[in-house]
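This is the structure I have questions about; it appears just below.
Other chains of the complex are left out, but the ones given are in their true place.
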């Protein structure tokens, strides 16, 4: 017996009924430098793997390739969902590339920040089902990528952490990072976590809903495919309108203040005190390497 | 000893001090077709029972009767609170009647949608204390009725489920369904639940606050009466102003966009693709019956 109000599978139009099972039999793959994309046409699911060692930094090039890949998939009628993960061990993405924010021209800062905005607008506003399979550390901009998806599964490894830790570097997450975060964990947890620049170990992140579930790392992609199948069982049109209803206000807010947001970023990042903090941080990273 | 800042019962004006004990000794009862209403003048509590078999669908007639009943009680100085439950086994309400949305005229759709709005404006904005005693399945519009009350108690039967499952039928809950839901469970849970059109079994619904508590079905009304007594122990005036402060922004938003919301509904429901979905759903329901 079917509970009242539920449309049983037998009544669904054929298009909704495509078996979305994985593992993916790759059908088309984009030739990219920093992101590997494979679309399985039978399931309608694309696998997007970040492969920009050592830490999948969100450089200008990376962001541009990310946005173009998302646009291609969005316009491909064969694609209904994307799983986002990393091909680099232990790291999902380390976030915005500090090199792009250090000692560059005003024009460069503007171009870089516009690329960050563009990536978020495409990902947070995507019509596709987006599932993040977080298989490593995911600080700052890396966390934003995960937050912008429809669902987050993380490897249940307490050594992996996730969070908007900008305050630790002496910088501030912009309002749309903050609002994306608040929409997921609520105002209070966001207020505390953002002020402390907290990086939450996977179990803690799961406890307050920053990620939706934890699975052993080796089962991450399998579980992502199962979750994707669950979301794709819904009619696309109704799901997309519902998603838009939930996210439109926030997307519109950035679109309306995009140039102002770029100006704010340039003015903040150009400050000598901020540049000094970032240079010290980069020095420290270099010493670590050698 | 009385904790600081608490007004002890002894200081309360007589009107606040009426013993609200149940079971109700029915004093007045409305003669209705689809909803049975009994007001106990000694406690100031009305019991409202949906009795429109087979599934308490929110038809135009049902909604009209519901709104008129609420208005009568609202204007009755003897009434301070309402308990809403179902007289039909296993179902609280199946939600909006699909017959009213299928193959009808534009005028009919407008009249129907205005009645849905009217019901919600009266219930969500009621000055009375409203307690939902959810004694069965409560999908879609049935869930909205429960969400619009001040407190939700559900039978702790895992076979009973509740949720805004519109997406499963290929349709989309309007913004005020969504906002009512977000106000109770938060943005993240609402986003996921609405996109998946989830129907949550009672224990799950309780876990994330969609219902406030679970009790064995046979104790549902007894517990509803006890909760009502707790809420009625507060001075009406302060409680009503507080409720209005919490709900006014959302109520005002629908009032300001009421005609636009009706137009949106008509334009959406008139689409051939949507009509086809609903016809298929109704065919399926008919086959089940026979």
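Order of writing sets the chain letters: A and B. Residues in each chain are counted from 1.
Operating definition for what follows: a contact is a pair of C-beta atoms (placed from the backbone, for glycine too) under 8 Å apart; a residue touches a chain by one contact, two chains touch by 3 or more.
This is a predicted model, so every value here is computed, not measured.
Each protein chain is a copy of one sequence, and the assembly as a whole in this entry counts 3 such copies (shown in place: 2).
Throughout what follows, only the chains that are shown with their structure count from here on.
If you average the CA atoms of subunit A and of subunit B, the two centres end up 37 Å from each other. Of all the residues in subunit B, the ones that touch subunit A in their complex are 55, 91, 94-95, 137, 139-140, 142, 161, 165-173, 175, 178, 186-188, 190-192, 194-197, 199, 273, 276-277, 280-281, 283-284, 288.
Those residues of subunit A whose C-beta lies close enough to touch subunit B in the complex are 2-8, 10-11, 13, 150-151, 182-186, 209, 212, 230-231, 234-235, 237-239, 241-243, 245-247.
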